[in-house]
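Please read the structure below before turning to the comments.
Excluded from the complex is one protein chain; the other protein chains are retained at their positions.
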């Protein structure tokens, strides 16, 4: 199968980081195609950038998804996820969506490690949107932005492990989810220091996309996830317009 | 005060309809400035168009909001609402947000009249996102799209009144919210036929924006609604980029 | 319009404090009529006084509301609010109801500043009753009763600001609601010290009542907020009995 | 033990009906003292009468509860219940509170039979206030007011049984709660026709009060149910004022 | 009446402890029959032992319940409770179920004292299963296992009282529930040190069972608690098999 890893941000280095993690996890028969948004934010760090990322995500997917068997929207905020599930004919998962469902399958409640307090609030809203608030044990932030984590992976791993450990011990989290593209590959670094399973979205997304593709679920032909068609739109990229006109 | 009524869709006729309703409701000292998106969808009828509308909304607001004292995002899906609250220095309300809070202030539970089953699902998610699921008595759809309602206001009013009446009598709704830009002015047509208060978003948004502006609430300087600054973005409209760079 | 500000407690000094705040906020065309309960508690500080305040509120409204276009029940516990919405033909809002909906319109979650731990528990129940628990970031109390706040406005403002600041920084509240009649006018004193919007009920109630009155919503003729009539009651004030007999 | 059965309404015939049911259920050592409110509504059928009933309940209890070991607030709306729990030194239960907890102890979800649609809405709010919404399978009303039920017990029993049967079969209720003072004694009439346990509040309240009294739980000395004292109140019945002054 | 107190664990000393507490609480006419499981765990301290305890509970009840009028499943995890309610013709209550409903009847929110962090997580899930999460103020653990508490009742009482006091003062719990068989009799030791009512399951279960038996509720003949019959089972104790074959 061919799996699209679509970074809705404009940071190729982060795309590369995720691509390596995806290849390390994928089954032998899975071909990873990693792409990066051509416009928008380098990193999503605000609600405004969320909206831009949602749109950049759809523009990118409209162009790059054809020919792929499944798609990972590769950003913490699951940019444009519900729309992408609607618009495309193949399974689409978000990093956070994939990771928290994998955490649920471990049992009990999960704790989230995020970069900042600001992200914490937005993440809490997202978890509620997925209907999983009752399985959230807590959220802790490490106070480092993605660039700082990228530049100091060792020191950051210590900070992440400490937040994870406190989620397990003080908030009684039964598993830990590391939120964000920058967390690709981090679970391997901190597993010894954290007494419960540690999950991040790229690897979770790869195995879940492989699974969904294998199931061969039929695309919705009715309801709120049926693909739109015959819509009147103007001023968008040709690929996106074509999808909406059907 | 100057109130921006920003239609994130590309339908000037609907903007005109809303503008008339807004002027009919506004206080003497309120100046209404109505604007229409320059790209995107004519109507938001799918999750994909929601994402486009969110982005079109922010682009429009970045250009048109300066100089205004409050903003109504004038579409049923409250396009880009949370981001606009974050990005701008003045109060921003969405049509649905304004209408359901006004309904809450009437007491009890509200029922929603929407155009289609598809909108019903998305609206249920939105109400949950506002934390008001427990005050939702039910959702009923009339099976007409906005163009059909625009073209047949009398016949549509009958269908809307029937749905509203059933929400009150069968679902025990204590008030009725008519969802969407196309509902501007409709409450006056159906009030006699519906035994509970009937609310739509344009008029609710106008009076709530006037009230918020009068309170002079201070813009958040911290937390998840503080305005972003110093963000790296590319490929956007200059006004939007300028706001994010701060 | 004529707006009734009805204090269900027997403290004219607090009524005066609220009246000044209401006049400072009201539109030019709004006439404020402030009245004080003739029996009951000086302050509501227990569940027992809540019940007394609910009844005192209805007795006061039955006598004073005729001729008014909207009503604010001017106490933290929103005394008799749902009954007043049912009984009267005009919009009725409570201090806390008005303030928390205004906070919701700012976006995100709100934090509450209350006077005592005891009030904290009761307020948590009230927020749940309004269906807004998921938008509550936290409650903090300052450990001063209304009389102490009234007697030391400067020192109290510091304590209130400190509680508000911690709600924003530690509980990640996106706005702050100051609970109680005694908080009228306090937001102006603490805005510089608190990094998110600060709201109290008198000013919020005034602008929301003005907005509701302008909308001209039709009074419910059916459902759980239709006015009662033909009820058999004895031993009440004549005005209240007359309303129930219809 | 001495058990006070306090009807906060002014209908002695209903008090008598409940008293007979209470005596039929009580243990040999339990002495039932049944009293009726001296002012207020004959029946609570609106939100306004709820408030009056809450106050009438406290006035009645302040005078009649001394010397009793437990109290049943004997009306569907559990008039003044939380305040009475706070104000008195002995256990206090409401009819609906007692019945729904007894239903929970039967397992699964309960269905409610009420008199009218209007009561249905208010009852839904009450169940939410008790935190038990997730155990509510449904509410059905029979469209007869208490006077009609009192005047036609046989015909009413058929209507009640039909509502109960549909709750069990269509809404999958695992038990049935009959709401209101008028339902005292009704379970015996309909048990054969309903395939799940049928519960009403007077008998449930009697056995639960007996149990609480036997446990000898200590009255709260702190928190939101500690008895108030030193409160400034005016214009109330002497007994109620004395309790609040402490 | 004859009340079965069935310990699903294999610890006769704990059964004895509970039996003494049950006799101290029971009405004169209540005969307590205390029995202990013949296989399974000495104490339930893990999810695996929960499953074993559920099964041991049913095996024990199938053999011992005939001839009894009500049953207490006498372990913190309410072993096999819903199945026992289904399988038997008489009321069945669990220790935790009984205690938390008794706490609800005291009003407000309850706090839980448990032995360990591990139990805390499982107990939180149980409270959610009973639909009572919104009435849970907090959970605190004392870090002693049942054997340690049994061996040092005085020192343990101090630790329990401290946890209870903090639940009341810091978490604003309106009542305290002590979780587990080992807590039988403990409320009497700590009442003076805790400012809100203190409840444990054996005594709560006794009075609630007495009350349910007195009500004479009819066993469900339909729905999810009707007794199974005609089921094909093999390899179980004869008594349990007989019940399932009907």
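By letter and in written order, the chains are A, B, C, D and E; residue numbering begins at 1 in each of them.
The criterion applied here is as follows: a contact is a pair of C-beta atoms (placed from the backbone, for glycine too) under 8 Å apart; a residue touches a chain by one contact, two chains touch by 3 or more.
For clarity, every value in this text was computed on a predicted model and none was experimentally measured.
Asks: So there's a chain missing from this view; which of the remaining chains does it actually touch?
Replies: Computed over the complete complex, the missing chain touches A, B, D, E.
Asks: Can you tell me which of E:69, E:86, E:174 or E:200 touches the chain that was removed from the display?
Replies: Considering the complete complex, E:86 is the one touching the chain left out.
Asks: Looking at D:148, D:172 or D:222, which residue reaches the missing chain?
Replies: Final answer for the missing-chain contact: D:172.
Asks: Based on the whole complex, identify which of E:16, E:129 or E:153 touches the chain you can't see.
Replies: Checking the options E:16, E:129 or E:153, the one contacting the hidden chain is E:129.
Asks: Can you list, in ascending order, the subunit D residues touching the missing chain?
Replies: 108-109, 134, 172, 174
Asks: Need a quick check: the contact residues on subunit B for the chain that isn't drawn.
Replies: On the subunit B side, contact with the omitted chain comes from 117, 120-121, 128, 133.
Asks: Which residues does subunit A use to touch the chain missing from this display?
Replies: Within subunit A, the residues that touch the unshown chain are 25, 27, 81-82, 85-86, 91, 93, 97-98, 101-102, 104-108, 130-135, 168-169, 172-175, 191, 195-199, 203-204, 207-208, 210-212, 214-215, 217-226.
Everything that follows uses one rule, which is that only the chains that are shown with their structure count from here on.
Asks: Counting hops between chains that touch, how far apart are subunit C and subunit E?
Replies: Shortest path length, in steps: 1.
Asks: Spell out the chains that contact subunit D while also contacting subunit E.
Replies: Looking at subunit E and subunit D together, the chains touching each of them are C.
Asks: Rounded to a whole Å, what is the gap between the Cα centroids of subunit B and subunit E?
Replies: That gives a centre separation of 52 Å.
Asks: Centroid from C-alpha atoms only, then distance subunit C to subunit D, rounded to Å. What do you get?
Replies: Taking the average C-alpha coordinate of subunit C and of subunit D, the gap between them is 29 Å.
Asks: Between subunit A and subunit C, what's the gap in Å when you average each chain's C-alpha atoms?
Replies: 43
Asks: Which residues of subunit A are in contact with two or more other chains?
Replies: If we look for residues of subunit A contacting two or more partner chains, we find 117, 121, 128.
Asks: Taking the touch definition from the header, please name the shape of the chain graph: line, ring, star, complete or other.
Replies: Topology of touching chains reads as other, fitting no named class.
Asks: Using the touch rule from the top of the page, what pairs of chains touch, sorted by label?
Replies: Pairs of chains that touch one another: A-B, A-C, A-E, B-C, B-D, C-D, C-E, D-E.
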